[in-house]
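Of the protein chains in this complex, all but one are displayed in their positions.
Chains: A, B and C, in written order; residue numbering restarts at 1 for each.
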Amino acid sequence: MSSLGGAPWYILEFGDELVYFTPYTTTLLILALVFTVLALVSRPERQVEALFGTDAIYAKDTTVDQMRFRRFMAIACGCASMGAVVTGDLFNFTLFVALVGITNVGIVAAVKNRHVQNAAFQYGLVALTATVPLFAGAGIVAATTGTLSIVALASGTVPQAPFFARALLCLGVVGEGMAPFYAAKAEMFRAPGAPYVIMCSLSSLLIFLRVAEVVMVI
Amino acid sequence: MIIRRISDVLSNYENILPLFAGGCAIVFLIGVLLLPLPYYDDQLYPKTIDRNSSLDPYDRGGPPFTQVVIKSQYPENSPTAGYVTTYLTPFSWFLANTTHHLGTTIVAHPGGIIDEILYNTRGLDTVVEPTILFIAFAIASFLFRREP
Amino acid sequence: MIWQEYSVGLLVVLACGIVAFVALLLEWDDLHRLLLIDLVEIPSLGVIALLGTDLAEALILPGLVVGIAELLALSQIYLHKEGIADRKVSGLNIEVISKADAPVIISVILIVYGIVLSGFTGGGIAGLGIVFFFMARGAKEHFSLLEMASGVSWALWIAAFFVFMVLPQYWFLALMGAAIGILLKVTVKMALVGMMWGRPDE
Partner (left out) sequence: MIEALFAAVLGGLLLLGLHRKVIARVQQRPGPPVWQEVLHTLKFSFKSTWVPETASPGLFVGIVLVAIGIWTAALAVVLAGGSILIIFGVYMLHKIVEHGFGLSSGSPYGKFGAVRSVISAASEIPLFVSVAAIAVFTGSLAISDIVAYQAVNGPLLIIAPPAAFAMYLVILSKMPFSPFAIVEGKELVSGYKTEHFGVWRAGLEVANAIKTSVLLGLFLLLFLGPLSPFAFVVAIVILLVSLSFVCAVTPMLAPFDSVTIQALVTVVMLGYLVLLGVIP
């Protein structure tokens, strides 16, 4: 534990679920916080589009109700990523990751562009499917080690989590965050509203970075 | 070129769900091959059901309005764990005494429970879970309310 | 290593999972995919259930809720993406019901009974009463009010939890807060779902 993300500086206790801050998770937490604040304070940009075959150029505006909703979703997404990077409980982690998945869908689903909505739907399907390996992974860890606390798992007093469970956790995070499928996620980025759209990619990266640490310590 | 064909498939968002489902199927298959997995006997929150209790199957032991012992990971963090499990509203108490299998724990009568484990010891889970529900409702009702 | 009950159970659940995933792999229609995913969720709940402790119960509930919640959001996205969100839906188009006092009385009875029951079950029953009322009358104008109520009850529920975690000595207060919170929450959410079933046929 002390060798991976550094020794925990501070442990916050919520019953059996500990929230701990190591140098690594604190770094991630600060980044999530910075981008959440940016999403809160920035106005969306006006995306300039050029029409093919003509010399027309126009700027897409984001309507106010859309902006409010997407800002709300972006902030929720930021909070979910913050939770996911600091939580010290495996099942709690999977729940935060699932929350990241659904807020990501929410950020883009509000856009009225057909391409974007199609992509958001497909992405939502993957996010929904990904809850299966996520929860299954956490369930198997609990059954084979008797605990879900990452601190207890890392301390070595309980059996090591099986390889299969770790693979499931990784697979689930990959699905929720779509890390390797960015190629398709690009469709979603046609949506204007940079401060919000950026939360999608930030949150997926953060949960990916966190799961990398988690599977190495458990 | 094979690389170009792979990138063609990857770039179409219709294909990502089959790809992901295929990946899951393969990992599950690997899981089947790695069986059996040992079950660790020293589990948290073990379940013992008193079949003769009138509160079956929600009776987690102990008479109402007392504290039962719950084996948790960090008992010092939840000193009141066990009170919620045994709490019955006066109406539930009456039902549990007069009937069989009616009137279960915690302010909900036939069948409904608010779970102790979720409450006292794994509270953060229960914070996140209604939040997911809340967000999903927000998305659905935003889309519903919007003029088509 | 010997095969215990746990491993046998896991084998069965994983096999189910594989079948469901292969079905998902082969299916290309979006609506069917959505339905199949609901099916795929069941094996994951099975894996958790195999724990067999109280923890399993505590974990299944969030697992189930996540699945249902995402399904709800995705179906609404599906309606919009396919452009069928404004398709007319006929309600309970029975003349007697839409004019008479009976639906009001039934709804009131259900809501009162739900409040007496309290908790999760009570919320379900009271919600059913409200849904029945709206189905009969086709009223849509209170949607945003219900949305607000849903948010407020969510906040109450969360606040109760933080009391549990941070100030455990006030557990009784938190218990009552959560009990009322869940009653309101389930009632309102059911009412919202009941309303979100298409535009009224008028």
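Heads up, the rule we're going with is that contacts are C-beta pairs under 8 Å (C-beta built on N, C-alpha and C of every residue); 3 or more make two chains touch, one makes a residue touch a chain.
Just so you know, these numbers come straight off a predicted model, no measurement behind them.
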item	value
Touch criterion as defined above, residue of A:Leu12, A:Ile75, A:Val151 or A:Ile198 at the omitted chain	A:Ile198
On chain A, residues whose C-beta touches the chain left out of the figure	3-6, 23-24, 27-28, 31, 34-35, 38, 41-50, 59, 179-180, 182-183, 185-186, 189, 192, 194-195, 197-198, 201-202, 205, 208-209, 212-213, 216
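We adopt the following convention: only the chains that are shown with their structure count from here on.
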item	value
Chain located farthest away, centre of chain B as origin (C-alpha)	A
Centre distance in Å when chain A and chain C are each reduced to the mean of their C-alpha atoms	24
Set of chain B residues in contact with two or more other chains	14, 17, 21, 24, 31, 37-39, 43-44, 78, 120, 122-125, 128-129, 131-132, 135-136, 139, 143
Sites on chain C at which at least two other chains make contact	6, 10, 17, 24, 33, 51, 55, 59, 62, 66, 69-70, 73, 77, 80, 164-165
Touching residues on chain A, where the partner in the complex is chain C	14-15, 91, 95, 98, 101-102, 105-106, 109, 114, 117-118, 120-121, 124-125, 127-129, 131-136, 138-140, 142-143, 148
Chain B - residues contacting chain A, complex	7, 10-17, 19-21, 23-24, 27, 30-31, 34, 37-44, 72-74, 77-78, 81, 120-125, 128-129, 131-132, 135-136, 138-139, 142-143, 146
Chain C to chain A touching residues, read off their complex	6, 10, 17, 24, 30, 33-34, 37, 40-41, 43-45, 47-48, 50-51, 55-56, 59, 62-63, 66-67, 69-71, 73-74, 77-78, 80-81, 164-165
